[in-house]
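Take this structure first; my questions come after.
The complex appears here minus one protein chain, its other protein chains still in place.
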Amino acid sequence: MEFTASQIAGFIGGKIIGDENALITGVSPIESGETGHLSFIAQDRFAHYLETSKCSVIIVSENLLSKDTYAPTIIAVKDAYLSFQVLMNLYQEMQGRKSGIENGASIHETAVIGENVYIGTFTYVSEKAKIGEGSQIYPQVYIGKGVKIGKNCKIDSGARIYDYCIIGDNCVVHSNTVIGGDGFGFQPTPDGFKKIPQLGNVIIEDDVEIGSNCSIDRATIGSTVIGKGTKIDNLIQIAHNVKIGKNNVIAAQAGIAGSTTIGDWNQIGGQVGIVGHIKVGSQVKIQAQSGVNTHVNDKDTVYGSPAISYNDYLRSYVHFRNLPEIVKRINNLENNSKDKTNE
Amino acid sequence: MEFTASQIAGFIGGKIIGDENALITGVSPIESGETGHLSFIAQDRFAHYLETSKCSVIIVSENLLSKDTYAPTIIAVKDAYLSFQVLMNLYQEMQGRKSGIENGASIHETAVIGENVYIGTFTYVSEKAKIGEGSQIYPQVYIGKGVKIGKNCKIDSGARIYDYCIIGDNCVVHSNTVIGGDGFGFQPTPDGFKKIPQLGNVIIEDDVEIGSNCSIDRATIGSTVIGKGTKIDNLIQIAHNVKIGKNNVIAAQAGIAGSTTIGDWNQIGGQVGIVGHIKVGSQVKIQAQSGVNTHVNDKDTVYGSPAISYNDYLRSYVHFRNLPEIVKRINNLENNSKDKTNE
Partner (left out) sequence: MEFTASQIAGFIGGKIIGDENALITGVSPIESGETGHLSFIAQDRFAHYLETSKCSVIIVSENLLSKDTYAPTIIAVKDAYLSFQVLMNLYQEMQGRKSGIENGASIHETAVIGENVYIGTFTYVSEKAKIGEGSQIYPQVYIGKGVKIGKNCKIDSGARIYDYCIIGDNCVVHSNTVIGGDGFGFQPTPDGFKKIPQLGNVIIEDDVEIGSNCSIDRATIGSTVIGKGTKIDNLIQIAHNVKIGKNNVIAAQAGIAGSTTIGDWNQIGGQVGIVGHIKVGSQVKIQAQSGVNTHVNDKDTVYGSPAISYNDYLRSYVHFRNLPEIVKRINNLENNSKDKTNE
């Protein structure tokens, strides 16, 4: 990457203060700027970096500017945060998409591969799998029998997608995530546990992103479903027959047990556990590390293990921290009471 | 898959009510039945689906039937749940096992491969490894030096089995699980941590199933052991020198720290943590998210972090939720007491 201040100002419609030929070759957070790098300042509390940053070019929200000249070259815009986003997206697009089938990929003759698809070396595509137009399948991916992947997806190295699972358009699956492994279903018998065949699949709707090292199990029968636009972080467990709605955000290391249903627009914190066979509504917030063991209504915020109302949990926790003091007060009351009795 | 109602009735010894030629091409949960699909009803609370399901054929426990005819074709049996299991197992078996060595597998010349073994493309089998009769090793698996895998195992794509680990017969290891990585052992020194070599292995006994993305570390010396018939869900951590007995069920994202011993027939919930160097008995239940930091006796049920008796935890938690009210009562008592003193 190598751009001049004036090229960047052109991309985002900004006004240059300083050297329009200043060259940038990288991007830094403002706290750790480097010579030759670009950064941005969108908040008053970072404005002091205008005086001290080593960055060569800084995009700044115009209301934060008060002087005529600064050491770095400034690109003044209305909202530096938004402009910087625009720039990052543009840069990402410039990287281009990969396409073409690399040597050393193993693709079954009955698989159907769309136009402009990229398939990396050491990727294995099983019989009757379909990969939609413009999708990029990185090296060392496993794609099972009859899997369908939509258009413009990105499946990273080492992801495993088992037989008959379906992935929509514009999805991202990061490295080493496993989609469609067997659900955890066993019948107890006196001699041990007998496996219950897991014959369903996983359906992932459009615009879903799934982080690395996640496990999303196939349904026993029917489908485990991840709804449109839902974003899933790393190391997350989604058990068999779970149904997740649209536009949820689920943070790292959360786990959802079998057959639970989750609505839309929920925020589920890191390391949260949700038991099986319950219903979580929509617009719910579940605080990190909570253990949800009962239905949750729309718009509730819950916390604790087992989870209760967020405010109730915090109010109780304040007293929990104060329990030694509370017990002292009870001791005093008892002593006073005895004193009175002994009077 | 394509069967007629009369073929299915034949498999499970059921009696047809309706069209014996009704054709099914898939299976649905009864709550979301589809035309052309098979489902089952084994409980009274689902009996109303007899009137509304779109399924073409439904297997029903005979005691739930009251009419002479229904819209879907009915297959009446004694216990619809059991009959459906029989059918699913049958269907699974019909899928067949893979066998043969695919082109592009890398197998060391000193490795010993049993009869009817399947080894997929991009799988790497190291020197002196042994793979028993009928086992299926999917593509992209790594098998280290001197590893022994028994008969009729299934090792899914991307699993890694490190040097000298031993796996019994009829085991299943799901995708991206790592067996025999180094235990987490370091000696602190003033200059930093010095690695303690991890020279032991992992022994997995017969009939064990291990989910996806698990980490089961090799022993420092000796063996980390998973006992016969134990079933392990996804994303689980088993540290070095842990010994797990027979027929345990361990739910997703649980973790067991080094050198801990676990008996038989235990149920360990999701996201449970168990500290190192303790002993958990047999027939113990550990509730989800509990943190076990001390020995647990046979047949105990524990909960909480740190974990205590399940009933005690719940009783205390009720009061925890009620702490604001409890503190108000103490305030009142103190006020009354002062009032009396001031009288």
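Chains here go by letter, A and B, matching the order in which they are written, and residues are numbered from 1 within each.
Going forward, a residue touches a chain if its C-beta (ideal position, glycine included) is under 8 Å from a C-beta of that chain, and two chains touch if they have at least 3 such contacts.
All values reported here derive from a predicted model rather than from experimental measurement.
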**Request:** Return the single residue from B:D217, B:D233 or B:D264 that touches the missing chain.
**Result:** B:D217
**Asked** Any idea which of A:V125, A:I238 or A:A251 touches the chain not displayed?
**Response** A:A251
**Prompt:** Considering the whole complex, which of A:S56, A:S126, A:N201 or A:Q271 touches the chain not shown?
**Reply:** A:Q271
**Message:** Touching residues of chain B against the unshown chain: what are they?
**Reply:** 106, 122, 124, 140, 142, 158, 160, 162, 176, 178, 181-182, 184, 186-187, 192-193, 195-197, 199-200, 213-215, 217, 219, 221-222, 235, 237, 239, 241, 253, 255, 257, 271, 273, 275, 289, 291, 293, 305-306, 308, 312, 315-316, 319-320, 326, 329-330, 333, 336-337, 340
**Message:** Give me the chain A residues in contact with the hidden chain, please.
**Reply:** 27-29, 32, 39, 85, 88-89, 91-92, 102, 104, 120-122, 138-140, 156-158, 172, 174-176, 207, 209, 211-213, 228-229, 231, 233-235, 246-247, 249, 251-253, 270-271, 288-289, 305, 317, 320-324, 326-327, 330, 333-334, 337, 340
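By definition in this document, only the chains that are shown with their structure count from here on.
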**Message:** Please compute the angle of the rotation superposing chain A on chain B (C-alpha atoms), rounded to a multiple of 5 degrees.
**Reply:** 120
